[in-house]
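Sharing a structure, written as structure tokens. Questions coming.
All protein chains but one are shown in place.
Labels run A, B and C following the written order; every chain starts at residue 1.
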Amino acid sequence: MVRLEFEPASQSGWRAECHRIIFGHTRRDERIFDLILIALILASVLVAMLDSVAEVDREWGDWLRAAEWTATIAFTGEYFLRLAVVRHPWRYARSFFGVIDLLAVLPTYLSLFLFGAQHLIVIRVLRILRVFRILKLSQYVGESSELLAALYQSRRKVLLFVISVISLATIFGAIMFLVEGPENGFTSIPRGIYWAIVTMATVGFGDIAPHTVLGQAITSLIIIIGYGIIAVPTGIFTASMMRGQDRSIILPCPRCGLPEHAADARFCHRCGERLGKSD
Amino acid sequence: MVRLEFEPASQSGWRAECHRIIFGHTRRDERIFDLILIALILASVLVAMLDSVAEVDREWGDWLRAAEWTATIAFTGEYFLRLAVVRHPWRYARSFFGVIDLLAVLPTYLSLFLFGAQHLIVIRVLRILRVFRILKLSQYVGESSELLAALYQSRRKVLLFVISVISLATIFGAIMFLVEGPENGFTSIPRGIYWAIVTMATVGFGDIAPHTVLGQAITSLIIIIGYGIIAVPTGIFTASMMRGQDRSIILPCPRCGLPEHAADARFCHRCGERLGKSD
Amino acid sequence: MVRLEFEPASQSGWRAECHRIIFGHTRRDERIFDLILIALILASVLVAMLDSVAEVDREWGDWLRAAEWTATIAFTGEYFLRLAVVRHPWRYARSFFGVIDLLAVLPTYLSLFLFGAQHLIVIRVLRILRVFRILKLSQYVGESSELLAALYQSRRKVLLFVISVISLATIFGAIMFLVEGPENGFTSIPRGIYWAIVTMATVGFGDIAPHTVLGQAITSLIIIIGYGIIAVPTGIFTASMMRGQDRSIILPCPRCGLPEHAADARFCHRCGERLGKSD
Partner (left out) sequence: MVRLEFEPASQSGWRAECHRIIFGHTRRDERIFDLILIALILASVLVAMLDSVAEVDREWGDWLRAAEWTATIAFTGEYFLRLAVVRHPWRYARSFFGVIDLLAVLPTYLSLFLFGAQHLIVIRVLRILRVFRILKLSQYVGESSELLAALYQSRRKVLLFVISVISLATIFGAIMFLVEGPENGFTSIPRGIYWAIVTMATVGFGDIAPHTVLGQAITSLIIIIGYGIIAVPTGIFTASMMRGQDRSIILPCPRCGLPEHAADARFCHRCGERLGKSD
């Protein structure tokens, strides 16, 4: 569970103790630290949200800004503490959670130079992913990795699919730009492409909509094509999920090492070796 | 079928008779009671709907209010009657249908103190779920439990999915708030989150829509991500349904060892051996 | 292929000849009749569509009306001819295509008494279903029956699903009517229900949309629930399709008669009898 980049810098002393509290999730004080951290993250995301509402900002702006800076300084301290107590600080800084931790504090500092940047602190919500480490960790991570494995297996099909959608959207966007023209909201080909994506994905905002009879006929055609298209990712993902569960028996063949076999297999279907199951 | 909390308070006398009529669904008088109850529920829901239409309310308001109170008093009486004839009234009151029965009468009484509460009596529509007890009960409940089992099996994946959607919506909502700004309808981050959920789920009301070129490019990206996202619950649920129906019985054949068999199998379909289930 | 209600009234004479031309689909003159019929149907549907466009109606109204009456009289003649040449006219009149044939001519006659009825002649498009009889009939009907079998198998789950959707829509519609109120377009509970169905199905016209913060929060919740709901019919139908193809071997057990078996079954899984496949 504790991966290489999270190894403690020393086995005893305050750094070992801090490391245990920060990276552990089992003892009482470790769990209290986790809960305080999560509460602080959620609170600071809430502050960022409230700050973006004009009426609330006018009334409570100074308080919200103070809370934001307090949270940011706390998170900055926590970030450096994490770097201080792990054995390979640089590895930690480049790990997924290391990057997220940095991105979670940067926006507030950026807001000193760049107006608006402080709204990006909602990126802190990604830190909540840590919560899975605490609540029945192993189970959740197992489910998550099943979903990710299904997605990873179908990555090539998904890429093909995305390229096909964008190609179709480009062509239909150009056709609609020609047919409907700027007077009906299709002011340029990029805008037509935006409209085609919105339509094929069955979102259909309606901010741009065809007005000519020919445009509506083409739209009907696009939608019927889109019908088929929306079936593709679902089919890919479902088939991938099924494949994952279908060949559920992870039982390496003793001769050739093929890892997965059908549930009712007694012989490796690649090399014919008898599998070591008790029949 | 008659669960513990619905057991009669006594085996004879008027309470036993009332219990039979209220909770039974087989004899003629029991079925007539059920049908009257369903008709009354549907009628009172219709009254609540009509009452909410301003023109109808102006014309027929007094009659509708009278009908509402009549139904409410009848349902209140029925509720107390149910409590009176079951052996464990308190258990009944906490059961699913006990709570629904109470919620179905409360709004009318609340409307005496709180304007608008009477519109909540449409919650009575949930009482219609009782109808399944009557019409070919066992079959319907079987189908229902198959669906619920599929949902229950995938509860962790669904929770992961919902948290992922909300996290993505929060981040995209904040980005769009920065990119589009209040002048294009994205007046705050919460509003941006609302828009991101509406867009990723392919609902696309169009009450808020991106106007800048950058905003439309990001929207196209969100939609293509949303494409993948909408495939996830379908894939999870379909795989869960399939797993449920496919070969749910993991029951190794005593002779040849084939591990999985069809749910209705009594003999191994590979070697013909009788399976060790109690028929 | 020729079902009982379509049997010829006599084996020879003009009625037998007419019957062969009308109901047959193999010889040259039978196919020519079919093609003329389909062309006439498509033309009359086109006329009905054009007639509904105000500008076209103003210009060509009389011609269109004349074409409509010509087609209607031709179809009426054909209808009575069909009745005349089948052995059981009354059975034919009640069959699926018999009813469609009648519905296809009625609107024009109704339009003499009832303004607007003539637009319903687009129901003639259903007659096109006959086309499947001609073009590689057996294959198409096979595919169609596979789809229908999948739908039929899941009819109870679909009914449960529809009742659940309507119940949820009723409750959410009432809540949104209370939260948003008539000033934001939710003028009545029925209108709220309409909006909830439009939203849960991810259609999202945007003619009614929440304006209050609480309303938008509830909408986000409805949409996330709707996400799960849209997965249900897909899951049901896909599982049903898979079940259909999975147990693809229709091979009745010689002892107990169980019709379907797993693709790799050699023994009936109900009674253990050896199946008559050549291993």
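Throughout what follows, contacts are C-beta pairs under 8 Å (C-beta built on N, C-alpha and C of every residue); 3 or more make two chains touch, one makes a residue touch a chain.
Predicted model, so just to flag it, every value in this text is computed and none were measured.
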Using the definition of touch stated at the top, determine which of C:Ala66, C:Val162, C:Leu214 or C:Cys256 touches the missing chain. C:Val162
If I consider the whole complex, including the chain that's not displayed, which of C:Val198, C:Ile222 or C:Cys253 touches that chain? C:Val198
For subunit A, which residues touch the unseen chain? 156-157, 160-161, 163, 167, 170-171, 173-175, 177-178, 182, 187-190, 192-193, 199, 202-206, 209, 213, 216-217, 219-220, 223-224, 226-228, 230-232, 234-236, 238-239, 242-243, 246, 261-262, 264-274
Residues on subunit C that touch the omitted chain in the whole complex? 45, 48-49, 52-54, 116, 119-120, 122-123, 125-126, 128-129, 139-140, 143-144, 146-147, 150-151, 158, 162, 165-166, 190-191, 193-194, 197-198, 201-207, 230, 233-234, 236-238, 240-242, 245, 263-264, 266, 277, 279
For the chain that got dropped from the picture, name the residues of subunit B it touches. 202-206, 234, 238, 270
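Keep this in mind: only the chains that are shown with their structure count from here on.
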Just give me the whole-number Å value for how far the CA centre of subunit A lies from that of subunit C. 41
Distance between chain centroids, defined by C-alpha means - subunit A, subunit B (Å): 29
Touching at least 2 other chains, the residues of subunit A are 202-206, 234, 238
